[in-house]
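One structure, as structure tokens, below. Some questions next.
With one protein chain withheld, the remaining protein chains of the complex are depicted in position.
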Amino acid sequence: MLVEIQNLRIQFRTATGVSEAVRNVSLTLGQEKLGIVGESGSGKSLTARSILRLLPSNAISTADSLTFDGIDVLRADERTLRRIRGKRAGLILQDPKFSLNPVMTAGAQIAEAWHVHRGGSRKAAEQAAIELLAQVQIRDPQRVARAYPHELSGGMGQRVMIAMMLAPDPELLIADEPTSALDATVQAEILRLIEDLVSRRGMGLILISHDLPLVSHFCDRVMVMYAGRVVEELAAAALTRARHPYTRGLLECLPALSHRQTRLPVMQRDPSWLEV
Amino acid sequence: MNARLQMLAGSFASIPLTLFGLILVTFLIGRVMPIDPVIAIAGDHAPPDVIAAIRTQLGLDRPLLVQFWIYLVNLVHGDLGRSVMTSHPVTEDVARYFPATLELATTAIIIAILIGVPLGVFAAARQGSRFDHVVRVVSLAGQSIPIFVLGLLCLLIFYVKLGIAPGTGQLDVAYEGMVPRVTGMLVIDSVIVGDWDSFWDALAHLAQPALVLAYFSMAYITRMTRAFMIESLSGEYIITARAKGLSAARILWRHAFGNIAVRLVTVLALAYAGLLEGAVITETVFSWPGLGLYLTVSLLNADMNAVLGATLVVGLVYLVLNLLSDVLYRLLDPRVA
Partner (left out) sequence: MIGVISRDWLLTETPASRAQAAWVRRYRGWLQFRGNGLAMVGLVTVAIMILASLAAPLLAWQDASAQNLAGRLAPPSFAHWFGTDELGRDIYARILYGGRVTLGMVVSVVLLVAPVGLAVGSVAGYLGGLADRLLMRVTDVFLAFPRLVLALAFVAALKPGITSAIIAIALTAWPPYARLARADTLTVRHSDFIAAVRLTGAGSLRIIVRHIMPLCLSSVIVRVTLDMSGIILTAASLGFLGMGAQPPMPEWGTMIASSRAFILDQWWVPTIPGIAIFVASLAFNLLGDGMRDVLDPRQR
């Protein structure tokens, strides 16, 4: 078992009181591909990031247990956490325009991730960076390694990000909306690349998205979150048997070619979804 | 790279116009003054024909435009007129007094950077902590205390009461004239000739005004560094860096600070320029024989040629430093181009 979370709660202290962003979320993850779906603010990102304890500094998180391969993440010191972050679990963020360091070359950023966890000479790290760039199917890795992030396209930037997170050869990859900032044509390519690398290296994957069909296509299992809670969890293949009205709503508000629809239904939110 | 050169050309292109404006402003200030330069030269009770003669000699009877042209032509030849007070050409005076200001300002900026930048970085890293609050108050105080008050208090405490600092001036009377003038900066000159007694005395004299001046610009540098760092630390790339498992120090310096370094360089250049302003007062308080003291003494003697000459030179230095900050920014930041 790679990750085990029981009753995770994340709160934010605000001017008008405490707001609950994640309430009583539990999940277990092995060497599989888990999708977390929900709208913005549903707590899906926070849940995933709490595995690496990468929450905003004003967030308060508590849980009955939150372990990564047996390590108690909530009580671990910084040193222990650093051996998980990057080395054993990588995190891919949404928009490479912001998530890559703008004043370091792509190669230097990848080499840094390699060097920090694997040591060795600077030269070896640079060489490894170029090899990694080739692995994420970049045709001219030497040139890209020398480029600054602003000189790269969105898809290219995201490949650099993936290469950087794969550098220390982690066991788990958390991809937080990895394609929402990209062009539609590039989205599928990037997702296929992630899936391919994850399967080939036998890694676990958490794919966070607001796109339910897309997630179910790439994952084994899907968790649907609404207002900080898990409302439904089901195998990706069993999506059509979803029971919760929110999940159903998400599925039904999509246009389909297979049957005629005059007008797409609008989701009617039921206040009772907030009480579980 | 070509685009970068073009941008550089752009920042240079604005210089002649600004420079022209600078000269025009100093010229106009010189002509609107109610203090008649003729009387300053001839004295209050000179007979009318003497006054008229001097007026013609100074070209003050010519139309304003012609006067400006003459002023420009003289300027091109490095002629800023003659100081009534020292009876030397102003250009010569400026050349004599400038090195002391350079020595003082450079020492001050080095101290200010060495203290201000780390303070700003650590305050930002622990935003909202007690340390941050202390830094905030210390730097706000630095921006609020008048330099002359700070200078006088330092003299009172360290020179008069404790006796651990030397008094005003650049050197003790006992050492005066011992070190031949090479650069005009006594600390450097005394090293060049190997006169270590003079060196330590010069350094001791430099310490107090330099520290006073440094506090003034340290406050600014700290606040700017802190503000830049807070912005940089909230960047997504910091989350990336943390997710990579980097150490806190590496995230802070390599990633957060690395992103502001270029912008900070431009701030430092501006802070250096701002020191010119502080130097005017610091030099007056500490009788430091630099351009600032020259300026204020000339002011009190209504020596307008000297005042305008010094003002123009200060404006020029200011302009060059501003240009430098612009150029550095465009050269160093990979995002510009």
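Letters A and B mark the chains as written, and numbering starts fresh at 1 in each.
Assume a residue touches a chain if its C-beta (ideal position, glycine included) is under 8 Å from a C-beta of that chain, and two chains touch if they have at least 3 such contacts.
None of these values were measured; they are calculated from a predicted model.
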Contact residue for the chain not shown (choose from B:Asp172, B:Glu236 or B:Glu277): B:Glu277
Which residue of B:Leu60, B:Ala141 or B:Val193 touches the chain not shown here: B:Ala141
Subunit B residues touching the omitted chain (full complex): 14, 17-18, 21-22, 24-26, 29-30, 32-35, 133, 136-137, 140-141, 143-149, 152-153, 155-156, 160, 223-224, 227, 273-274, 276-277, 280-281, 284, 295-296, 299-300, 302, 304, 307-308, 311, 314-315, 318-319, 322
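To be clear about the criterion, only the chains that are shown with their structure count from here on.
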Touch list for subunit B against partner subunit A, complex: 235-237, 239-248, 250, 254-255, 258-259, 261-262, 333-335
List of subunit A residues in touch with subunit B within their complex: 52, 54, 78, 81-87, 90-91, 93, 95, 98-104, 112-113, 116-117, 148, 150, 161, 164-165, 168
